[in-house]
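Shown here: the complex without one of its protein chains, the others still in place.
And then chain A:
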Amino acid sequence: MERIVWLSALTYFLLVASFTFSYYVSKGRSKMVVIVIGVGALALLSWSLIDNAVMDYQDANIGLGLVLYLIWIITFFSFLFAIFTFFFSKKGK
């Protein structure tokens, strides 16, 4: 399988998993923020992949690579947020 395919699939999976986790542990306004950032990240990743597949770029995937880095950073912080929220809410109970 091409590297870009499994890398994109893994990125999608981690992004969706991380934001689903964040969504279920967050409350009130932060739920809204999680949705906005999550949908934004998904849209950016999808658009970049489609653009890269459709256009005959000769950029050695520089643009797509930068988007993937950004998505991984967002996923990482979303996961951190979910973990902290989860443990703090447990502590609160």
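Operating definition for what follows: a contact is a pair of C-beta atoms (placed from the backbone, for glycine too) under 8 Å apart; a residue touches a chain by one contact, two chains touch by 3 or more; residues count from 1.
Assume contacts and distances are computed from a predicted model.
Trainee: Leaving aside the chains you can see, what is the UniProt protein name of the one that's missing? Options: "PepSY domain-containing protein", "DegV family protein", "M67 family metallopeptidase" or "Dyp-type peroxidase family".
Mentor: Options "PepSY domain-containing protein", "DegV family protein", "M67 family metallopeptidase" or "Dyp-type peroxidase family" narrow down to "DegV family protein" for the missing chain.
Trainee: Give me the chain A residues in contact with the hidden chain, please.
Mentor: Interface residues of chain A facing the absent chain: 48, 51-52, 55-67.
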